[in-house]
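Just one protein chain is left out here, and the rest sit where they should.
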Amino acid sequence: MSDFGFHLAFWSLAAMTLGGASMIMISRNLIHAVIWLVMSMLGIAGLYLTLSADFIAVVQVLIYVGAISVLMLFAIMLTPRAERDNSQTKASAPAALVVILVMISTLWVAVDTDWGAVREAALTEQARLIGESLIKHYILPFEIGAVLLTAALVGAIALARQDDEDAAVHAASLQAELEGEESIDPVDVVDPPIVSDTEATS
Amino acid sequence: MTIGLEHYLALGAILFCIGFFIALSKKNAVGVLIGVELMLNAVNLTLVAFSRFGSAEVALSTQVFVVFIIAVAAAEVAVGLALALVVYRNRQTISVDRTTLLKG
Partner (left out) sequence: MTDFTGLTSVLGAWYDFRDLNNLQRLITEWIADWGPDWLASIITGVLGALGVLGVIGPTLLILIWVERKVIARFQQRYGPNRVGPRGLLQPVADAVKLILKEQLAPRAADKLIFFLPPVLIFVPGILIWGVLPFGPRMSVADLNVGVLFLLAVSGTAVLVIFMAGWSSNNKYALFGAMRAVAMSISYEVPMVLALLTLVVFSGTMSVNGIVEWQQQEDVIFILLFPLSAIAFFFAASAELNRTPADISEAESEIVAGYHTEYSGMRFGLFYAVELGNTLVVSGFIATFFLGGWWLWGLDQWVPSWIILLIKTGAVYFLLIWTRGTLPRLRVDQLMGFCWKALVPATLLFVVVAFVQRTLLISEGWDTTIALPIMAVFNIALTLGAIMLFARVSRPAPLRRPARIRMAGAQIGGLRAAREVASRTEEPQFQVGGD
């Protein structure tokens, strides 16, 4: 853990992670913020690799970079341009104070505590070990997690789904809103609902 | 100087605080979600660091915990974004400053 290559990897990945996170704070554009988030996530995946947790690292890339960030971009695209700023609320000054206090205390605990023996060997065959313990030791949390994911799936669909009447009302209000403006931004016009197969053929 | 547990813990702490600040201070609901994601990732980083450097009996359970956190985070983002969409649909805004129906 002390050779030059490891130092290089750790410090560059830490800079990437923290730099990405700081740029989220600074950037005014929400889409830029999501892209900086992706950079930060990739840095964390690299840090997992330096901790020789390769399974977690790959899962991190798969879920955060491949799925969650894309989901966020989709949600941003579904709201009009005016909502795409990333500015800060009036509460940011007290928030900064609270955060600095939390940072000082956590850093103090992290550095000052004696964490005990440091192990040199890492786990091998992690995917197999994690899989086995998931279906042996942690079977109940695993099942609960499955139920949670299903509930989230159903809940997200139920929340985001528009009834036909709602859609009509929304389209009318959007139309009224758009007519008041000088130019219509083509990007913000809501697509007409896609006619499903059954309707098209009947 | 060798890079040990403390480095990763400090990194996780700083990342958590940045995420905390973003979650507290952003106007946009999606921005708040980004902050929450950063906080969860900081916790994950800390757990994986403990898995690598901690005692042998926690090595596996921390990684399993991380897997659960990632699963919960994915569910949370999906529901959170759906909520943001619904809020936008009803209030024409996703700014957390202007969704003040409960404010009397």
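To keep things simple, chains are lettered A and B as they appear, and every chain counts its residues starting from 1.
Operating definition for what follows: contacts are C-beta pairs under 8 Å (C-beta built on N, C-alpha and C of every residue); 3 or more make two chains touch, one makes a residue touch a chain.
Since this is a predicted model, take the numbers as computed values, not measurements.
The chain not shown here makes contact, within the complete complex, with A.
When the missing chain is restored to the complex, the residue among A:Ala127, A:Ala158 or A:Ala172 that touches it is A:Ala127. Of the listed positions A:Phe10, A:Phe55 or A:Phe142, the one in contact with the omitted chain in the full complex is A:Phe55. For chain A, the residues touching the absent chain in the complete assembly are 3-6, 8, 29, 31-32, 35, 38, 54-55, 58-59, 61-62, 65-67, 69-70, 73-74, 77, 125, 127, 186-187, 194-197, 201.
One rule holds in what follows: only the chains that are shown with their structure count from here on.
Averaging C-alpha coordinates per chain places the centre of chain A 8 Å away from that of chain B. Chain contact summary for the complex, chain A toward chain B: residues 1-2, 6-7, 10, 14, 17-18, 21-22, 24-25, 30, 33-34, 37, 40-41, 44, 47-48, 51-53, 55-56, 59-60, 63-64, 67-68, 71-72, 74-76, 78-79, 83-92, 95-96, 98-100, 102-103, 106-107, 110-111, 115-119, 122-123, 126, 129-130, 133-134, 138, 141, 145, 148-149, 151-153, 155-157, 159-160, 162, 166, 170, 173, 177. On the chain B side of its complex with chain A, the touching residues are 1-22, 24-28, 30-31, 33-35, 37-38, 41, 44-45, 48-49, 51-56, 59-61, 63-64, 66-68, 70-79, 81-86, 88-89, 92-97.
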